[in-house]
Structure formats: C-alpha cells, structure tokens
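Note that one protein chain is taken out, while the other chains of the complex remain in position.
Note that the chains are named A and B in the order they appear, and that numbering of residues resets to 1 at the start of each chain.
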Amino acid sequence: MQGFIQQVLNALQVGSVYALIALGYTMVYGIIRLINFAHGDIFMVSTYVAFFVGTALASYLLGLSGLLLFVLTLIASMFATSLLAVLIERFAYKPLRYAPRVSAVITALGVGLFLENFTLATIGPDPRFLPRFFTVQTYTVGGVAFSNIQMIIIVVSALVMLVLDTVVRRTMVGMAMRAVSWDKFTAPLMGVPVDRIISITFAIGASIAAVGGCLYGMVYTIDPYMGIRIGWWAFISAVVGGIGNIRGAMLGGYILGFVEIFTPVILPASSYRDFVAFSILLMLLIFRPYGILGRPVAQKV
Amino acid sequence: MPLLQIRGLTHYFGGLRAVHNFNLDLEPGELVGIIGPNGAGKTTVFNLITGVYRPTAGEILFNGHSLVGKRPDQIIAMGIARTFQTIRLFKDLSVLDNVRIAHFAQTSYGVMDALFRLPRYRREEAEIRERAMELLDLMGLADQANWVASSLPYGLQRRLEIARALATEPRLLLLDEPAAGMNPGEITELMDLIQWIRRQFNLTIILIEHQMRVVMGICERIKVMDFGETIAEGTPTEVQNNPRVIEAYLGEEAIV
Partner (left out) sequence: MKERRSVVDNALRPVRALYVAAVRPIQEAYNALPASVRRWTMPAVLLLGFLLSLAAPSLINLYWQQVLIYVGINIILAASLNLINGYMGEFSVGHAGFMAVGAYVASIMTVWVFPRMGLKEAVPYLFPLALTIGGLAAGLTGLVVAIPSFRTRGDYLAIVTLAWNMIVKSVLENLDVVGGPRGFMGMQKLTNLPWVFVWVVVTIYLLRNLIYSNLGRGILSIREDEIASSLVSVDTRRVKIVAFVISSFFAGVAGGLFAHIIQFIDPRTFSILKSTDVLVMVYLGGIGSLGGSILGASIYTILMELLRPLQVWRWVVGPLLLVLLMIFRPRGIMGLREWGFLIPKEERPAFVDALREQVRQKREPAAVPAGASE
C-alpha cells in the first residue's frame, strides 16, 4: 500500500510536467489547428535558459536565497522562451497560416529539429544539471517518503493550471482566444486582433512549458534531445485528453504520468513504456480520435 | 416499380433536425425538382441518398435495394450520380482525368495488372480513355481534354462536373443547384443541356435549384421543403399558387 501511494506521488510528479507541456500543444492546436511539433524543443530550450541564467545568478549573486534564485531563473526562462515561441510563430508559421495545413505541420517538425540540432551544435551533447535552488528534504508520513521538491513540482503545476483555466474561461483574452479558435476569418471582423491573440497564445504556451522546464530541471539532467521524448509524451497527453481542450490536456498529462510509472510495475522492463504509450495513442486515434474530453467534428458536403 | 423510393427519411445533426419525414416515389424517366429556402434540408437529402450521412431514421430503396448503410462509392456504382452545390472538381487534374476517375467502379483490373501493364490493364485503359473522350466530345469539352480542370471557365467547370457524374453511368442523376452562379444566357444553355442529357442517357433526375426559371421550366413535379419538412408537392403551377410556399418564400426571392 505504501509502495502504491509512493508510486502515485511519482506519477503525479511526472504527470504534472507532461500536463504543463501538453497545455502548449493543446492551446496552439485549439487556436490555429496546428500541431506544433516544435513545442517539446521549446521546452528543451527553456531548460537551457534556466541552466545558464541559474548558473550565472548563483555564481554572481552569492548568498541569494534559493527561493529568490529560483523565481528569478523561472521568470527569465519564461520570458526568453515566450519570445522564442513568438518569433517562431511570426517567421515560420504565420506565412503559412492560409497555406495547406500539411505545410505548417512539416514546418513545425523542421523547426523542432532545427532547435535540437542547433542546441547540439552550439552547446554540445553533454547532459547538464541546473543549480540546486533548494536543499532536498525528505519527509516520511505513514511509511510514504516524499521530498520537498516533489511537492513543489506537484503544487506549482497545479496552481499554474488553475490560473490558466481561469484566464481562458474568465478573461477577455481567453474569450478572444476562443473567438479566434472558432473562426479565424470572422473574428477580425468582430474587432478581435487575431495576430496578437495568436502571439499571446504562443507566449502563454511557451511560458507554461518553461515552468515545466524549470521544475523538471530540478530533478533530472538536461540535454539537446530531451525535448523529443518528453515532447512526445506531452503531445500524447494532449491527444488523449482531446487536443484543443485545455482540461483534457491536464487530464491526459496525469494519465500519461501514471502510464510511465506503472508500466514497469506491470511489464518486465521500463523500456516498454514508449511502446505502451504509443500503442495507447494509436488505439485512441483509431477509435476515438477526438480524445477523452474532445468532441468529434463533422465534415460539411 | 419506382426507381427510387424514400420513406420517412429523417436526419438530425446533433439537436438540429435537418430533414424530417421526407417521402418520395420516383418513376423511371421523371424529372423532379426540390426547392426551398436556404437551410431547408435539400442538400442533406442528397447526402443521405448518396451515403455521405447515415439517416437517423427512414428507408431509401433504389431499384428495390436498400441504400442505407452503404458506402458512397457502392451507392454510386449501383447507378446514382450527383453534382455538388459548390463545384468539387479534381482541380489540379486534367479534364480527361476527371472523367476517367469516374470510371473507377467500371475498372476491373487489379493492382498487379496495373503495376506490370498486363494485357487486361492495357485493354481496359484504352476502353476507358476512349469512352471518356467520347463523353467529353458529346458534352462539348473535348477541346479542353488536356486542360487542368481549374483553368476552365466557370460554366464549363459546371458542365465538366455533370460529365464526370455521367461517366459513372447512372440511371438516377442528382443535380444540386447546377445554375448557381450562372448568368441568364448560361442558364438557358443549362436547361437545354439537362433536357438533352436526360433523353440521351435515359436519365431520371432530381434537381435542387434556387433559380425558379429552371425549376418551373423543366420539372414535371416539384417538392418544396422548409426547415426539413415537406410543405408542398405538385406540378409547377400548383406549387406556385400554394399559400404555404408563398409564405415560406416571403422575404426570399419572389416566385417568378
């Protein structure tokens, strides 16, 4: 039983990161119907920004409290990553907004590969560690061990998602996003600044990925190709929940977290987890392509 | 026996009732018109007949065979063809190819025949090529056989769509607003064309049309739909004088 709760906590921790990244996929798809295959790599870039900024701050501003250091790093990473995402949208996707959808998807794949290989060429393949913002403390309650880091990841992610959900449902920006998503041809006639809303969506998606990146970096090493695997898992999360659906992405993220943690428990080796995740994806696409919370769209003749 | 029998055809899009209790008995050789204001459910009836949507309720019999649950290509192969309200040609392909594709169901050679250009492939391809060209010639499109479909002027695109439908060798032809976007001169030509192909190919035709001149001019019988319901039925004169029809069209275009 304790073992099980332990695993659930691990699944929530992993799932939180997937959910945060899945949100970026889903928001962009929701608004311009583009599978932004570069998003996993935007997440990767966010961890590198955190690495450089965090390391620099830690060495120049000795004695800064861990919390402050973390917050500054996080803000820098969110800012830089959103800027990158907005630039990518402006220069790679926007010219293709009214082109066949396939062109934009291929472009996204290309941008993702570009980010990976560019990082590889400039920074190198070696894994790196983010500076330690917090000293790890482990607590044991009723035989279940958990760390402060784990709690930070789970709680911060949940908060971010709560805020995002509120923003999309309650604010003008959220309303405008939904308007553009509904009909990008009519929305401008209603006074919705489509370009700006799309940029904002990319920026929000990227900064949430940056939150995920900073949280992830507190636990794992980072490398130029990390965005592929994590990006894919997050993407599957988004599809499982119903791509274009924000709550679906969160749900999907946690589901994939459980898949990742519990696959080795059930199957002989953890190397099967990709197989399981992609098989789920394949089955889902065949039988329920619009995901758990999504709705089917009919085609007009 | 009627060629087409439709009984209690009903279709919902989610909560929207697009077609309700639609009935039709069509004798071979008839030319029936369907009219009604925008969103009345006319196109949906065509989509239900050709298997694009599966009806919520009702039965469609063609030659005594049920069409419900069949795939569009199977239904077309049984002898029904249609055109579309907005032109849906294969734009990047040649005029000849557009018509040849419509011979798909009549092509019986297999993949291996095609890959290795076996005699059966050669024979059937030659046949299809010739039949397609004959049809184009009949329809006055032979000179444009090599053109890319999208480069045809609008009126000829409409005509190519009809030619493509005829290439499937139908007994029943469904025309969805063929006069849309045409000028009066083109419309007159179109009316001649419809009557001509009807005789030439022995067709039974259902015609959806907003242009009253066309419907009143060539249909023997007209059904009027509004909000999915059939609100009137009869000869052009009967329909024209029906108060419910006039009411449904109030604010729409006047009936000529």
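One rule holds in what follows: contacts are C-beta pairs under 8 Å (C-beta built on N, C-alpha and C of every residue); 3 or more make two chains touch, one makes a residue touch a chain.
Only a predicted model underlies this, so the values are computations on that prediction, with no experimental measurement involved.
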item: Full-complex contact with the absent chain, from A:87, A:120, A:145 or A:265; value: A:120
item: Option touching the unshown chain, where B:48, B:81 or B:203 are the choices; value: B:81
item: Touching residues on subunit B - with respect to the absent chain; value: 50, 52, 71-73, 76-77, 81-82, 84, 88-93, 96-97, 100-107, 109, 111, 114-117, 121, 124-126, 128-130, 133-134, 136-140, 142-143, 145-146, 164-165, 167-168, 188-190, 192-193, 195-196, 200
item: Residues belonging to subunit A that touch the chain removed from view; value: 33, 35, 92, 95-96, 98-107, 109-114, 117-118, 120-121, 228, 232, 239, 269, 271-272, 274-275, 278-279, 281-282, 285-286, 289, 299, 301
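The rule we apply is simple: only the chains that are shown with their structure count from here on.
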item: Distance between chain centroids, defined by C-alpha means - subunit A, subunit B (Å); value: 49
